[in-house]
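Only one protein chain is missing; all other protein chains are in place.
What follows is chain A.
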Amino acid sequence: MIRQLRRYADRYRHGAGPYGHLFMPCEGDEVIALDCETTGLDSREAELVSVAAVPVRQGRVASSECLDVKLQAPRSLDGDSIRIHRLRPVDLEEGCQVQDALEQLLEKIGNRPLVGWCIDFDVAMINRYLRPLMGFDLPNPVIELSALYQKKQRHWQPDITPDLRFEAMAKALQVPVMERHTARGDAVTAGLMYLQLQKSTLDS
């Protein structure tokens, strides 16, 4: 409710600005698979490490057009999260400024719907950076993979409670997991899962 109101407000304020096109309704069947690597799992405190966005169109994951930006090492980059995404402070020395990264990201995703696993977390992460800098949240519609999967599974296999973990879903959908815990790999895997979920049947 509040989010909806906020979006109306954002559109009112920025609809005529340089980012006005983001607020237009999306046409076409193209979506963007999105994934962030962060320093933690709390979207209020964690900081962004890298972001990847991969276009998915016409049954293809266009990984060649992938946007994969790494940000400068945030202060909270510590041992625990490095163990997961394997990006050390040195790896991020050539990372972008947050401002540049977000501009690239907005250009890449445009007004297309965002697809991801626990996409709300990723969007919330980005919004936390976006609002102070640009003054608005990501207006894009989001497609939550696990919800989509749950819905489809209810048709395909009504008697089984679906396992919504990332790896379990990939396995059930027969998608090879690429480079887990890199933004780019997870985004591509999410894109593939999205494609698999567009089918009318699940063949095993």
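Keep in mind that, in the parts below, contacts are C-beta pairs under 8 Å (C-beta built on N, C-alpha and C of every residue); 3 or more make two chains touch, one makes a residue touch a chain; residues count from 1.
The rule we apply is simple: contacts and distances are computed from a predicted model.
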From "Citrate lyase acyl carrier protein", "Cell shape-determining protein MreC", "Cyclic nucleotide-binding/CBS domain-containing protein" or "Branched-chain amino acid ABC transporter permease", the hidden chain's UniProt protein name: "Cyclic nucleotide-binding/CBS domain-containing protein"
Hidden partner chain, touching residue among A:Pro18, A:Gly59 or A:Pro158: A:Gly59
Hidden partner interface residues of chain A, rising order: 59-66, 174-176, 178-179, 184-185, 188, 191-192, 195-196, 199, 203
